[in-house]
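Removed: one protein chain of the complex. Kept in place: all other protein chains.
Now for subunit A:
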Amino acid sequence: MPLSSKEKIASCKTTLEANTRKRRASDNNHLHTKRARDDLGTGEHRQSEAKNMGEATPKRANFSALNPSNNGFNSRSSPLVNNKPGTSKKLVIKNFKVKPVLPANYQQQTWDRLKEAVQAIHKSRPIKYSLEELYQAVENMCSHKMSASLYDQLKEVCEQHVASQTGQFTSEMTDSLTYLKQLNTCWQDHCRQMIMIRSIFLFLDRTYVLQNSLVSSLWDMGLDLFRSHIISNRTVQNRTVEGLLMLIESERTGDVVDHSLLKSLLRMLSDLQIYEEAFEKRFLEATQMLYGAEGQRLVHEREVPEYLTHVDKRLEEESQRILHYLDHTTRKPLIACVEKQLLEDHIGTILQKGLDRLLEANRVDDLTLLYRLLQRTKNGLHDLCQYFSAFIKKTGTTIVIDSEKDKTMVQELLDFKEKLDNILQTCFAKNEKFSVSLKDSFENFINKRLNKPAELVAKYVDNKLRAGNKEATEEELERLLDKIMVLFRFIHGKDVFEAFYKKDLAKRLLVGKSASVDAEKSMLSKLKQECGGAFTSKLEGMFKDMELSKDIMFAFKQHMQHQCHATVMDLSVNILTMGYWPTYKPLEIHLPSEMVNLQEQFKRFYLDKHSGRKLQWQPSLGHCLVKGQFREEGSSVKELQVSLYQTLVLLLFNEGDNYSLEEIAQATNIEDSELRRTLQSLACGKARVIVKLPKGREIEDGDKFLFANEFKHKLFRIKINQVQMKETVEEQVTTQERVFQDRQYQIDAAIVRIMKMRKSLSHNLLVSELYNQLRFPVKPSDLKKRIESLIDRDYMERDKDNPNQYHYVA
């Protein structure tokens, strides 16, 4: 029962909708295997409909028109109808053997129609037939085992078309942009056409292609054709790639270029699977050349911050390039290439040229950028850390080493540390290695100058803890002490610090100069935490003495009241345990008898309570509150806060009107230089309560002194400071000497301790044990001297045969 194609197609129409839907449903999986992209295809957008279609629809004859029961109408529903229960008419078909016979020219005719459609697509002309007709024709041909020839025929038509396109790209053309645009148009057309062709030949794609693993899908077949006929052509490929590289280069030099053109052509290369081989390699070479030269030139021409900003911009541009048109696989090699050419090859130059200045000028933003960029390179951070450390050591050394800058050393160190901490925190991401390096570098330079930094840190603390320091609140002071402790931690000669700290603490405690007991205690606990209880036990003892003294004075006052002594003046005594406090030279000076009496009364009282003790007065540490009556007839009374020495000088004027320097010396027995300083403070300072004749700043032999009857001052209570300067120089020397002496004792004790335990030890082992035990810096030659001295004193002896071996002498 032959049917004309036309009739057959017409008969199909009713089933078309169902067919199309079914087809779409199975499309989904299949399409994913294609290289076709969303933006080129249209079939993919149909997905939602597919959900409605059951996949379970039984396979049926596609040539529905041949189904005899239905007037040429497809009866897809017939099997269902037949199975319906209760249907009276039973139709059973057995052994349907008669094969449908096709007209002889069926294949040719059908193909002609299809070919016509394909050619119309290629020429962008309207197609005479509906797509459904064409689709059905393909389906029919496939069902009649014509698939293979259909595929070959289709391929041939497409090949003819693609081949015909080659010519326009091999002929001479001057403008490369026009060339690229033309190629792009050709490619876009090709894709569009292949999608349309594929949708017509979908059945072929779905059956024949799928069943034959050696046959490419229609889409891939199209790509193969485009590749072999157009892009594999040497000339075409060269011109295309060169054109693309030129476009990119002109964008790199600042021009605006057509991103969509670049993107489309680069995707074309990817789709044709020649992106890497034909384009990427040359692109990376061009990139390397460009940035290699640019890096060489700019790193010398530009200042480091400008250079870094430029590199950052370049990296950003390149990653935009990847986002906008390059294949994502190019990201890694491209960025690596830019990093190498612009950064990695120049790390040394950048750091050497710019780091110090950036650090000096605290250029936080630039440093952050530097860190961020170097982080991308292999050794960048390592190198940065080394330069950072070198900078700290260099700068720190200049702060520490110059004795002219001693006055500001500690403040400068604190500022320097704070600045570096800030840089570490905000610019260097709190990098642990940098942090360690910062500490090591500080420790390194701060100990380049022995003893002095320790002394100055102690002085600095004294300055901050001393009364009258109103510049800081309690919290600020606490923070400051914490910062000081950080510096302290770096210092090796902690005993030097302790000695000076102790001397200053003694002054603060005894002269009532401490700004805050809380701050003192807090500093003490910080030191204890840092160095252990042994380090602070004596300092703690000093505080304890002060407390005990208060108790004793309370008892003494009760005792005095009990004795009904007429109190001429109020006495309080601070009793210091020797050994806790700095050592003071015992001085015998002349006190007025009433003061001597009072002193004796106290001494008796004290020794009565504490037997087995000796008491030594320390006049240089005493101070008084003195009432002075100036202008004989007026009532100008002032209260003077003065040292005991100043008091003794003033008291002389109760007995006489004027005294020579020599007379005062004899009357008080104050040591000469001390006395001169005392007189200077009373006669040459801000509040001049005695008058020096002749006038002058310095106290000379033969100078005479009068009571300043005309003394005027706006305040009632006046504090007259001792002249300090010379005193501190002397004190400093003695304090330091004491530290060194103490170190010798400690070395001796340590040697004896070790030898006593080990009995016999080589020189080297002894020295290394000593270095483990001693907490201050010491030269090997000093250790050797102490060992010699102990041998002389028979604490140990040399081995008879081996002079480098020592034995303990019990």
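Convention: contacts are C-beta pairs under 8 Å (C-beta built on N, C-alpha and C of every residue); 3 or more make two chains touch, one makes a residue touch a chain; residues count from 1.
Operating definition for what follows: contacts and distances are computed from a predicted model.
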- Note on the structure: Its UniProt record identifies the chain omitted here, from "Vacuolar fusion protein MON1", "Ubiquitin-activating enzyme E1-like", "Anaphase-promoting complex subunit 11" or "Cytoplasmic tRNA 2-thiolation protein 1", as "Anaphase-promoting complex subunit 11"
- Note on the structure: Missing-chain contact, candidates A:Leu369, A:Leu650 or A:Ile664, resolves to A:Leu650
- Query: Among A:Tyr580, A:Phe740 or A:Tyr808, which residue is in touch with the absent chain?
  - Reply: A:Tyr580
- Query: With respect to the chain omitted from the figure, which of A:Met246, A:Ala472, A:Leu621 or A:Ile791 is a touching residue?
  - Reply: A:Leu621
- The missing chain sits against subunit A at residues 510, 512, 533-534, 537-538, 541, 544, 548, 568-581, 584, 595, 598-599, 602-603, 606, 610-619, 621-630, 639, 644, 647, 650-651, 653-654, 707
